[in-house]
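All remarks here apply to the structure that follows.
Note that one protein chain of the assembly has been removed; the remaining protein chains are unaltered in position.
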């Protein structure tokens, strides 16, 4: 059993020609696709419909195989970020490629039941996300210590007075659910901790929310001897939006030199971050939270894209804002999937 | 004779309390100030009045000394960028500090006559900028080969149908003027090359434009044995918005390690860049030029701020978009002023 | 033969439940739909994908009947404007309702061939649009003097350096094509008149452009004794964005009092306008063209929506910016479809 990862560009949110070509060429088996993760070129906020548009376009392409995969899209390709999607599929055969250190990338997915609007951002959502993460780990035969990255996509309350707040609370409930399932966050918290007690966090949770889903969707990625193939994943928390060392560190974890050959081994990169709520980064005032023209999420995605894109030499990065309780406050996390050196 | 550089934060575009305090403390002689360069928190576009507001506020503070300095402000503190201004002053005494390699930072400034609206973006503007750069070099006793960075702030045509175009053309004329003065751009071009023949550029020109000036203002920075003191400057072209190597290279030029102690030597950083006009960065599509909600300049500043801020660990960077003919197409340049290691 | 018009709201750009319900109820025959005109909640600019998303969603609903209708959507529901779509269908039977003055609303549609990117905004586009308008009139048995409103949706050049400019030129070519077909614009113009000689215009042309079409789509609306049924249409040019008299005048043309009963007769309203290129409206400076944060089209749509929405008491208005050569310079036009008084 091995995981396969293909990263594909888009001309627009309805352009799924890249995947169509790979399916036509026999490169990707549509029945084997378990998740598609991507960045679309909307604003990434409540009225961003590019996520739903890409989802609908992919489902039209996949036809009878449309219902299995998770579709996890984050809007907003600010700055050097490039619209793209990453197709994760699982091949039940043994891969010819060799893994790093005897462990290979493994993938597990799960979905929760549909949330009622009143459940968004509550302990009820935490609980179902926790169960789904555990189920995804079980399916992937991944121990908590082997997990490097958990992506959650949750719903928002479309009738909320403040849609941005509803989106944030959905992400928070996802992060607590992941943290519980991975044993990073001990029980004993309650809803008053949400968005308040930021010392509680999961350094491996990446949560998004959007109007196009009613359920929570979960994808767990880790390295395990139960999987084979040439891919592996590494992740690190980012202490703030300037944390170049975390980016360089995750490359080091994967044994990648910052040369063209080394960087060509990268198959996907996922970054989560947020504008520091204190209004300053390393002591210097930022204006992300007081800009009435440009949303704070657009600010932080653009900055993180510039930093990580500069290191990797590639703007095809899943950079997602809204890192509440996902990594340290004012920071976030980075995960990179790469092929082993040949 | 030695140059002094102070970098100060702001609460808002009218907050000049940092400079007021240094003047009160006798740290800065207001009569010695030759230029103030800064980032204000507007949108950096035609209707950004934060630049003019800071200028008016500084002039109110400086009173009888208000007319001498150049005021060169660029709007837009996207992402991790921090509103700040850098005060350049010239002390006619010999500094106790020691320069790198026997050469120290030198500064020269000059102004052109007022431009007529019809002259913006023409050879007439090129010619007066060229003369002003030469005059500034003469005043600073800097040879062309010693110059590392030239800042030009030019006017725009307020009646232009497309103010963004007018701003761009003013920057272009500035860049050609610098390139002529430094011998980087040979004579023989004409106005049809503007915004078209992007292989013509100055790798040391940084040009801004704004509604708050009628004249072109020029500041030349370089290293020379004619100056002393502990400061020096280095610059490099950036080949694109992902050019981490250029950023690391300019630190290497200054002998700075990326440690807290090393980075603490940085006194100011200036970056110029632009969204790649091809619509892609290193082969991957970007969306900076087709985003109807967020101007391309805001996109590129945020990305460059993320990259350079991450390397320097500090968001107080003069990042300015609009790098037409300033550095390679799709790229730009970086300059850093630092203190010598003690 | 009579025309039917249904105006339906949307929860989001993929929400076609209103039309689905009417089809299920037998109210609308999907095979009889000739056009859908609507406002979606994107930004209405080059990167607005809500238009394509709604189109894709409608086509999924209409299935085998998906290819016949024109889909003409304009993005941007600023201010009081409400996302909605208007379904035009043609019933070959005689309606029981009675027309105003013996004439009833008639509809004709046509499409051109696909445009090459280099043809956008050229005389080639003008020519094919002219032919399509004539063809649509012929199909609808409408004389030029009976036409009240012509909608054109044209493509843009996705590779254009300035997508806004490409969108504008596509609208311009559409307007000239309409004006030629209706005899409003005499032959003899050339491409240098485009966006320059604004005294040439059609007071009945409404042109949009978007990345989701390759061909030009044309819908002609007028009143004719060849049609029956209770609907009729009236239109007026608007001399500027403050032209309340034009709005009141078109109601008067339809015999509608501004009472709840009178206004309940309105079935659809279409408005076209633009920011006055002089930078002022009736002598007072506006800021629509110099706002770097909010596109001029968003400004003008919001203003026109406020004016016309206030008169009609309803925000479901097809307000479209970009009225170059469509109505007087700085102005535009308004068309209203209403039911006869019973």
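As written, the chains take the letters A, B and C, and residue 1 is the first residue of each chain.
Quick note on the criterion: contacts are C-beta pairs under 8 Å (C-beta built on N, C-alpha and C of every residue); 3 or more make two chains touch, one makes a residue touch a chain.
Treat the numbers as computed from the prediction; the structure is a model and nothing was measured.
K.L.:
Check the options C:77, C:170 or C:235 and report the residue that touches the missing chain.
P.N.:
C:77
K.L.:
In the complete assembly, which of C:51, C:236, C:272 or C:298 touches the absent chain?
P.N.:
Of these options, the touching residue for the absent chain is C:298.
K.L.:
Just the residue numbers, please: which parts of chain A touch the chain that's not shown?
P.N.:
These residues of chain A touch the chain that is not shown: 43-48, 159, 161, 163-164, 277, 279, 287, 289-293, 295.
K.L.:
So that we can see where the missing chain sits, which residues of chain B does it touch?
P.N.:
On the chain B side, contact with the omitted chain comes from 11-14, 41-42, 47, 49-50, 52-53, 56-57, 60, 158, 211, 293-294.
K.L.:
When the complex is taken as a whole, what residues of chain C touch the one chain not shown?
P.N.:
9-11, 41, 43, 77-84, 241-244, 247, 258, 280-282, 284-288, 291, 293-294, 298-300, 302-307, 309-311, 313-316
The criterion applied here is as follows: only the chains that are shown with their structure count from here on.
K.L.:
Can you give the whole-Å distance between the Cα centres of chain B and chain C?
P.N.:
Centre-to-centre distance between chain B and chain C: 47 Å.
K.L.:
Averaged over CA atoms, how far is the centre of chain A from the centre of chain B? Could you give it in whole Å?
P.N.:
Roughly 37 Å, centre to centre.
K.L.:
Send over the residues of chain C in touch with two or more other chains.
P.N.:
In chain C, the residues touching two or more other chains are 47, 293.
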